[in-house]
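The other protein chains are all here in position, but one chain of the complex has been omitted.
After this line comes subunit A, so read on.
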Amino acid sequence: MIKKATITGLLFSSPFLIGFALFTLYPIGASLVYSFTDFNMFKSPTWVGFDNYRWVFQEDEVWKSIRNTLYMVAFATPVSLIVGLLLAQMLNIKVRGQSIYRTLFYIPSIVPAIATSLVWMWVLNPKSGLINTALDYIGIRGPNWLLDPVWTKPALIMMGAWGAGGTMIIFLAALQDVPKSLYESAEIDGAGKIRKFMSITLPTISPIILFQLIMGLITYFQYFAQAFMVASMSNSGSVQTMAGPEKSLLFYAILLYREAFVDFRMGHASAMAWVLFVITSVVTYFIFRTSNRWVTYGGD
């Protein structure tokens, strides 16, 4: 005899559960099967064992894309987090016009990726771009940005930091939840600004930092739209490879997309997706395991 509440629960969850079965569970299984086959959409899959995985680990382009992706994960994630926290910290003071500042910081994060890419390709233009012109004023010769393989990724990191408004909003919500009494008693003890930030603010919001860190890592492991647009439009790299100068913008998700939807090697792409899944899971697991050393869950 099934309880009435169970039936109600199932009924309420049923749209989601059907969606989960069709668009998540089935694809997970199918993708695992495809990863062991030679499959191009037009002929039926043939079993090839571990060939696709062997390809993943032997192909130079895959390694190149892994290095590029890890670069973004390692630098863009912390930069976006720090910028988001810095903005939130600045806004967490009662000043007139706070909502205007908040709006101005948040707007870049809602600008569509295509518009962001467009405007930044122009801001970063080596000759008539905004940044190099500004650098000229203070006597620095700016780099070639999207044309120079050394500078393409820092340029994308800058674009990412510019869009840190979403991160900022969540940090701001967290900062406003930190009990004022903690700061007051710390002031009585003579704690300075930095001390208060390090010993009160950071520990109190550490669960949010963990959440944002994991979300950030996931975002950059799957980094696609902006890089894809910049790489296939800047006339430096070839349009076909979508890789930017010297393949400096060949990210894992871009190579995967190319294997699947340009070259129709669904087996290769599926194996790549599974390798990504495993890497993401391992990294997330590792962060959760070590997080109890720095994340404190407060009483509320």
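Everything that follows uses one rule, which is that a contact is a pair of C-beta atoms (placed from the backbone, for glycine too) under 8 Å apart; a residue touches a chain by one contact, two chains touch by 3 or more; residues count from 1.
The criterion applied here is as follows: contacts and distances are computed from a predicted model.
The chain not displayed here is annotated in its UniProt record as "Carbohydrate ABC transporter permease", chosen from "Carbohydrate ABC transporter permease", "Glucosyl transferase", "histidine kinase" or "Amino acid-binding ACT domain protein". In the complete complex, the residue from A:V48, A:L70 or A:V111 that touches the missing chain is A:V111. What subunit A contributes to its contact with the hidden chain is residues 3, 5-6, 8-10, 12-13, 15-20, 22-24, 26-28, 30-31, 34, 41, 87, 90-91, 93, 95-97, 99, 101-108, 110-115, 118-120, 122-123, 127-130, 133, 136, 162, 165, 169-170, 172-174, 176-177, 207-212, 214, 218, 221-222, 224-225, 228-229, 232-233, 235, 239, 253, 256, 260-261, 266, 269-270, 272-274, 276-277, 280-281, 284, 295.
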